[in-house]
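Omission of a single protein chain aside, the complex is shown with its protein chains in their original locations.
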Amino acid sequence: MFLQVLYEGLTMGTIYALLAMGIALVWGVMNILSFSQGEFMMVAMYITFFINLATGWDPLAAMPIVIVTMFLFGILIYRTIIARALKGPVLSQRLVTFALGMVLTNGMILLAGGQTKSVPDKLISGTISLGSVAISKEKMVLVVTSIVVTGLLFWFMNRTKMGKAIRATSQDKEAAGLVGINTQTAYMIAFGISAAIAGAGGCAMTYSYYFMPNIGTNFMIFGFIAVCLGGFGSIGGAFIGGMIMGIIDLFTGTYLSVSYKYMAVSVIFLLIVTFKPKGLFGR
Amino acid sequence: MRLKSVLASEKGFVRQVVIVMVILALIPAISRGEFFVSTLCLSVIWAIMGIGWNVIGGYAGQVSNGHAMFFAVGAYVGAWGLKAFHMTPWITMWIGAALCMLLAFIVGWPLLRLRGHYFAISTMAIVECVRIICTNWDLIGGATGVSFFEKEMSPFYTLQFQNRVPFYYICLAFMLAFIIISRVIQQSKFGYYCRAIKANQDSAESAGVNSTSYKRWAYMISAAIVGIGGALYAQYIQYIDPVSLLPLSNSMLIVLIVVMGGIGTIWGPVLGAFIMTFINQYARALFNQLSGLNLFIYGVLCLIIVLFLPKGLISIFTNDKVKGVFKKNKESGKEAE
Partner (left out) sequence: MALLEIKNATKAFGGLKANEDVTFDVEAGSIVGVVGPNGAGKTTLFNSISRTHDLTSGQIIFDGKDITKYKAYQACAHGMGRTYQIPQALEDMTVLENITVGALLKHSKVFDAMEKAKEVSEFCGLTELNGKLASGLNVMQKKRLEIARALAGEPKILLLDETMAGLNGVERDEAIELIRRINKSGVTILMIEHVMKVVMSVSDKVVVIVSGKKLMEGSPEEVTTHPEVINAYLGGGHNAGR
């Protein structure tokens, strides 16, 4: 039982982690609290769904397309909306992403209806039994995707020129500009990558979850909390924060009460920021 | 004597109040249609909440994303006061407001030390807790909520009107009171200190501002006003449940209304509330067969206003640049761009 819950908790954690890393990237680089990250995931789910509907492709096969599409979608949003919002006050930036989320959710309701959807006939399905633990292969897809995405993200941020430029920009925009980094491009790419992460996450989630247009809003606050737990702006911290969230979520849900599990997450978060205002791993 | 000198120095504000109130008081003369008057009531209630949020979010610059909590507390106290104890909302709304202040005091103690996004996220987390408590606490109605329509008593006792025109005027009176309070705050030491905290907290501290105390008071006053708004809303809708009172979007809509109207201004919340409520209500009625379209339109409008008018719709009236352009136009048409 314990191991089973731990496994489910880690699976749940990978979802939070994927969400949180996207939020943390945007927060760290351009100091925007992005309310639309959950909606980006939702859009990715529907893209996967439509690809499957039109061509019958499995979500796994569609994933590269979804990621690229979401990356371009992110760039588009950045060019049309975010770049402009960045010139305004911080609060406007936050509200713009909230309004964007509202537009995406309701746009999707108009486009695809408000009913729940799912992708049928997955390539990988069934369970593996490991002693007392039943491992669902569908959820394994999610876990593997999350690990691969996190790995790629770390590689990108630490090893590539663009990644280093983004990190430099997030630390000190002016200094980065002085040493010849095009901060506008760095912002744009960072926003695109954040959308691409949502793309990978959303695509993988269709493997084991139903979804509807307003799925993003339910997640939002927990994505934020995960980011805060890890200490803002740090991607590694966001990943760990997400995993912790998943484990708290499942353990309180299983051993205490399902109805109070989100409250447990919120209360633990509030206690942490009360006593450690910069997050668990914040400096 | 003193009142006279205050009125003299506040000539501009008094004139604005008179103009706006006369216009708002005369609006029901245009149409007494049920839907129209309901929308008016709702606009005024949102305006009250906007004015309340503006005290902490606009003046003191602490952007709370969790004011739905105070809205709900006000609504629940009003609802249960009437349903269980037959107490008139005229009394219970003050109990609700006091409870909101107490809650703000307790919650503000750890939260107001946080800055920026952390404060916003923490306020969201608190509302999430309140939402879950309300959903699971069967004593106060649980997930199904409370229905408390009272036919037996006088509508002036219950504030539940069949014809909502009197209710509109009652709400309007409250709004007027809060507008005046908002102005007094803005023009007082308290308001200056709040603005100083918003501009630069460390700098304000070294100029002698006890930021913790001022933020806490701003938060409490803000909570109380929003609580009254919630009490009025409860009697307006006569049915409340956690799903309609406590979603994240409610907290965000209060913020949106103020920002779209004009954050930190007296009339911004009122303007924002009226315009956005009317758009939302009529879009919903107009496109009721196309679910999602009303909020889609609402979202697009928010995007446009927030992006292109960062100081809100009110800046159309107050912006010197705009005024300047008009003046220039009058003086010499060529000079204008």
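Which chain is which? They are A and B, in the order written, and residues in each are numbered from 1.
In this text, a contact is a pair of C-beta atoms (placed from the backbone, for glycine too) under 8 Å apart; a residue touches a chain by one contact, two chains touch by 3 or more.
A quick note: this is a predicted structure, and the numbers were derived from the prediction, not measured.
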item	value
Shown chains that the omitted chain touches within the full complex	B
Options B:Q187, B:S249 or B:S291, residue touching the unrepresented chain	B:Q187
Selected from B:K83, B:R113, B:R195 or B:R284 as touching the chain missing from the view	B:R195
Given B:A143, B:A207 or B:I304, the one touching the chain that is not displayed	B:A207
Sites on chain B contacted by the missing partner chain, in the whole complex	9, 187-189, 192-193, 195-196, 198-200, 202-211
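Simple rule for what comes next: only the chains that are shown with their structure count from here on.
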item	value
Whole-Å gap separating chain A and chain B, where each centre is the average of the chain's CA atoms	32
Chain A-touching residues of chain B, taken from the complex the two chains share	63, 110, 113-114, 116-118, 120-122, 124-126, 128-129, 132-133, 135-136, 247-249, 252, 255-256, 259, 263, 290-296, 298-300, 302-303, 306-307, 310
Contacting residues of chain A [partner chain B, same complex]	27, 31, 33, 35, 81, 84-85, 88-92, 94-96, 98-103, 105-110, 114, 213, 217, 220-221, 224-225, 228, 232, 259-260, 262-263, 266-267, 269-270, 273-274, 277
